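Every protein chain but one is kept in place in this view of the complex.
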Amino acid sequence: MGAVQHSGADARLDEARRRVEADTRRRRRQLLAPTLIVIGVFGLFPLTITLIYSFLSPGVYGGVTWEFSTDAYVQFLFERDIFDDTLSFSGTYLSIYGRSIGLAFGATVGALLIGFPTAYFIASKPPSQRNFWLFLITLPFWTNLLIRTYAVLLIIRDEGIVNLSLQSIGLIDQPLTILYTDFAVFLGLIYSYLPFMVLPLYASLEKLDFRLVEAAYDLYATRFQVLRHVIVPMAKPGIVAGCILVFIPGLGAYITPELLGGGKELMIGNLIALQFGGSRNWPFGSAAALILMVVVMMSLIVYVRYAGKEGNSHG
Amino acid sequence: MTLKRSIPALVAASFMLATPALAEGELNIYNWGNYTSPELIEKFEEKYDIEVNLDGYDSNETMLAKVREGNTGYDIVVPGDSTVKIMIEQGMLAEIKPNEMENFGNMDPKWVDVWWDPGRNYSVPWQWGTTSFTVDTEVFGGDINTLALMFDPPEELKGRINMLNDMHDVINAGLRYKGYDRCNSNTDELRDVTELLINAKQYWRTMDYSTIEKLTSNDVDLSQNWNGAAMRARAQRPTLQYAYPVEGFTGWMDNVAVLKDAPNMENAKLFVNFIMEPENAALISNFARYANGIKGSEAFMDEEMLSAPEIVMPADAPTPDFVKPCSQEVTDMYNKIWTKLKQ
Partner (left out) sequence: MAEPRRKMKDLRKQPGFDFMAWFCIVFLYAPIVVLIIFSFNDNRSVVRWTEFSLRWYYAAFDNEGIRNATIVSLKVAAVSTLFATTFATMAALATTRTPPFRGQMLSYAIINQPLMIPEIVTAVATLSFFSIIKQLTGVTGIGYLMLAHTVFCIPFAYMPIRARLEDMNLTLEQAAADLYATPIQVFRKVTMPLLAPGIVAGGMLAFVVSLDDVIITLMVAGPGETTLPVYILGQIRRGITPEINAVSTLLLLLSIVLVSAFFTLGNKKK
């Protein structure tokens, strides 16, 4: 009798647990549905089109013709010599990818170095002031990117404000050539994507419990130790999100590099845009984009894994 | 629950914003940005009681990509010469027979039998111009009518040059400097040109379309340029001069054409006929600063335009070279050269 009753209770408990789990799943599905449907249909369908394009042949004057071909991928690594039609390894595209990745990575680090203190500064303001500061960070971005970039250009020109003021205080005789260099692109990328770093960082730093910081000091931690072992680990989700939001768009950027870099060197974004424009090679443009996507995905997985482990080791 | 309920409502609201089918009495024009005289549009709207939607594109390629996919909703586009040819070949344009229209007699005969639309069955001229380069004559005092200034520049111009960020404009200039044909697939000659360009790149400061800003901000002293832009740059930097290089230079014409799937076909035809009237053609030129192809429009044009050295070519200048679209084979080669140059 007793045993029967006991198992009946167990069954009811199991039943309840199952119901709760089913409930959670159902709710999760409902919450995810709009996003997955919208992106699934309007994001993945274009992706599929891109994948198909990448295996077709270029059409006359743009577009594609329905002929299967892997030329687009072969072309990425190998060059059919324009002069004698032999296939040889070519680093042209790899070097373009390399430069773009380097610049985007540099911009991400730069944005993190500027953005983290800023987000922390905002998060440590009284709650009533925080939204004001957030607004202050996003306000410049109500102006169009092109126009902002033109303004940056005015500042770092040979006869721009930076050079004029450096010259007037006697720090330099000759104007520094900043504009139309990789450094200008680097500055421009940081400038373009800084809020993408600050806002997620803020979102995770805002909930930082300063009592923890206090406790750490009570345990005679130095400021740097507090930063490294208390603040940064807590901001990890924000750092991950911010770095993703700066790195990926930075990789595909092409207006900033064109205007500030002078347009003499291609970035990934320009290379791909060119294929859909003047070069009339949509399959290669599609393939180059998919290769970029794979690179991004792989670095994301590595990065998130690594960031996750780091976070765990800090508790 | 509230969230769940509000979503269908929001979706419905967004679809209501998506208004179906365009009303009658409309005309949708898709032209290069900042290229269409607002006065011209107003005049047309008043005369025919038609509402005009005007949008701008940044390049022939953008327009072509959109039109290729179809259902753009546009009636009128303004493709460049070789793009007209491509669009006719691909069946994108409506055969509107401008040559049977009332005002066709106003068209300058030299623009009727052109290779991109022989006899003018599809398109009429919008504006035409040349692509050469502008030099500051105070910085460089010598003879400016040679492409050597771009490819083998004198000391004072080194590092002070802007090229157009356009594969065809740059490679064509190189081909002309070397005396080779355009749309060239001769590998020896292309190798030669590739070397020339890669060597010259060290002297170039930038490769950019915004030529007016580059010149007026003193970022550069020489820029590859279109003649109308050269004229506007000169207004702000009077020492600039537009060159007519002996090796040759590009001529181009943008043309008004009607799309095959134009929703307002009749209104579009009215517009095509409308701009062939000299007074209206002059409005176009006065705004965008390029010559049109309509006889008698000079009478209504700004004085400044009639005497501008950028518009009125000197008698001894070479004939502008209207470059035909190249084959895919040649374009592929150009592509490789271009990528190599900008690696």
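To keep things simple, chains are lettered A and B as they appear, and every chain counts its residues starting from 1.
FYI, a residue touches a chain if its C-beta (ideal position, glycine included) is under 8 Å from a C-beta of that chain, and two chains touch if they have at least 3 such contacts.
Note that the structure is a prediction, hence the values are computed from the model and not measured.
Chemist: Of A:Leu103, A:Leu194 or A:Leu266, which sits in contact with the chain we cannot see?
Modeler: A:Leu194
Chemist: Can you say which of A:Ala11, A:Leu36, A:Ile172 or A:Val302 touches the chain missing from this structure?
Modeler: A:Leu36
Chemist: Write down which of B:Thr83, B:Asn184 or B:Ser210 is the residue touching the left-out chain.
Modeler: Result: among the candidates, B:Ser210 touches the missing chain.
Chemist: Would you write out the residues of chain B that touch the absent chain, in ascending order?
Modeler: 1-3, 7, 10, 14-15, 17-22, 28, 30, 32-35, 38, 53-58, 62, 65-66, 69-74, 209-210, 212-213, 216-217, 226, 229, 232, 235-236, 288
Chemist: On chain A, what residues meet the omitted chain?
Modeler: 24-25, 27-29, 31-32, 34-36, 38-40, 42-47, 49-50, 53, 113-115, 117-118, 120-122, 124, 130-132, 134-148, 150-152, 154-155, 161, 191, 194-196, 198-204, 206-207, 210, 213-214, 217, 223, 226-227, 231, 237-238, 240-242, 244-245, 248-249, 251-252, 254-255, 268-269, 272-273, 276, 282, 285-286, 289-290, 292-293, 296-297
Please note the rule applied: only the chains that are shown with their structure count from here on.
Chemist: Could you state the distance in Å from the CA-based centre of chain A to that of chain B?
Modeler: Distance between chain centres: 36 Å.
Chemist: For a test of understanding, state which residues of chain B touch chain A in their complex under the given definition.
Modeler: 4, 7, 59, 61-62, 64-65, 68, 86, 89-90, 165-168, 187-188, 190-191, 201, 204-208, 210, 213, 217-219, 325, 328, 331-340, 342-343
Chemist: Touching chain B in the complex: which residues of chain A?
Modeler: My answer: residues 30, 34, 58, 60-63, 79, 82-84, 92-93, 95-96, 150, 157-159, 179-180, 258-259, 262-266, 270-271, 274, 276-281.
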